[in-house]
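Every protein chain except one is present and positioned as in the full complex.
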Amino acid sequence: MRPPIEQAFGTGFAGLIGIELQSLAEDEVRVRFAVRNELKQPAGLVDGGVYATVAENISSVATWWAHREQGLMAMGLSNHTSFLRPVTAGHVDAEARARHRGRTTWVWEVDFLDDLRRLCALSRVTVAVRDPRGGPPAQPR
Amino acid sequence: MRPPIEQAFGTGFAGLIGIELQSLAEDEVRVRFAVRNELKQPAGLVDGGVYATVAENISSVATWWAHREQGLMAMGLSNHTSFLRPVTAGHVDAEARARHRGRTTWVWEVDFLDDLRRLCALSRVTVAVRDPRGGPPAQPR
Amino acid sequence: MRPPIEQAFGTGFAGLIGIELQSLAEDEVRVRFAVRNELKQPAGLVDGGVYATVAENISSVATWWAHREQGLMAMGLSNHTSFLRPVTAGHVDAEARARHRGRTTWVWEVDFLDDLRRLCALSRVTVAVRDPRGGPPAQPR
Partner (left out) sequence: MRPPIEQAFGTGFAGLIGIELQSLAEDEVRVRFAVRNELKQPAGLVDGGVYATVAENISSVATWWAHREQGLMAMGLSNHTSFLRPVTAGHVDAEARARHRGRTTWVWEVDFLDDLRRLCALSRVTVAVRDPRGGPPAQPR
């Protein structure tokens, strides 16, 4: 029996962050995490790697989820995260939108917001859709 | 007493990865980490967030280190990581080179290599150099 | 006498593209260009460099415009453009929003849409705000 999709978010390395799923649609995912000391870099701010990891996780899990019936897999190709405003406490909301849903690649943009709804980081993640037997999905006939 | 620079790498969130410093110069840093289950995404590959986090950590710590005598701090502005080849076991070597060392920003490129020295991921990290009293370093007179 | 802002868009290298300003606010700019053979790459699609050039032009001109009263200048730091859907004819609309307006950097996101309002390309442009006498703007007192 396959586990429900809710359990796929925030597993593996991203599971160290403590992601809570807020809402899920095929082209939009919202998650939240609480700022803890373990997520900070030495100067006391949320580590840039945390934003990149959250964006990578939700974009690739959501892409995989949208293709699961066809037996396809999803693999991150690229992750570009910009850090705009330091966060030191509270929660961070991540809101991901699928901006492009092509046959071989999906492109997501993720906004990260602090408790005052200020934009703290931005991410663009490109995810490849692949056939696990090797290569990209077959061309539709 | 200030801790030695070696201890600044792989602390905070990046400390969850288990980074081992291999060599350090002002414009080049090499670290290594071992692949463990905790670093993987659900499909069994090293999570993309791990590469981004390692690149962010070594680039920003090394930039801070180069400016520590002047009392300046370093903050990541942007991190763009491309995932080229899945890694499932062994070690990953990260080799970072400072490609630009400007007054207000440093730009690093990081190569990630598997045990066979194949390129697995690439990262470009832009780090801002800032005066902790507010803003960028003063203009030299 | 300073030329009106409208004339600053699409000058210099970007002037080769033929940009028409549609609307301008401090945090949002819309321009349009017509697809011509001179803007294509050898395979007949609008060249990726065209999207990058338009995004660079409108982001940096709009950032400069917002700081012109203070005598500051704006310089592009980074431009990341993703190509989602080929365009071969008609017009392309570029819609730029300032996502971050910091003291030393502004970050813009630009959507490119074809005549059917389909997303064709995405760009994120980071622009540095600098004092022309050297360095970033002075810290407010």
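Lettered A, B and C in written order, each chain numbered from 1.
Here is the rule we go by: a contact is a pair of C-beta atoms (placed from the backbone, for glycine too) under 8 Å apart; a residue touches a chain by one contact, two chains touch by 3 or more.
Source: prediction; values computed, not measured.
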Requested in this report: Can you pull out the displayed chains that the omitted chain is in contact with?
Outcome: A, B, C
Requested in this report: For the chain that's not shown, point to the residue among C:29, C:50, C:66 or C:113 touching it.
Outcome: C:50
Report summary line: Against the hidden chain, chain A presents residues 77-78, 80, 103-105, 126, 128, 133-139
Report summary line: Missing-chain contacts on chain C, rising order, are 8, 11-14, 16, 38-43, 45, 47-50, 52-54, 56-57, 60-61, 73, 75-83, 86
Requested in this report: Could you please point out the chain B residues that touch the chain left off the display?
Outcome: 80, 82, 84-85, 99-100, 102, 107, 109, 119, 122, 124, 126
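Assume only the chains that are shown with their structure count from here on.
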Report summary line: Given that chain B and chain C share one sequence, their CA atoms superpose after a rotation (degrees, nearest 5) of 180
Requested in this report: Calculate how many whole Å lie between the centre of chain A and the centre of chain C, each centre taken as the average of the chain's C-alpha atoms.
Outcome: 27
Requested in this report: Quick one: report the Å distance separating chain B from chain C, using the average Cα coordinate of each chain.
Outcome: 30
Report task. Let me have the rounded angstrom distance from the C-alpha centre of chain A over to the C-alpha centre of chain B, please. Result -> 21
Query - Interface hub residues of chain B, defined as touching at least two other chains - result: 77-78, 80
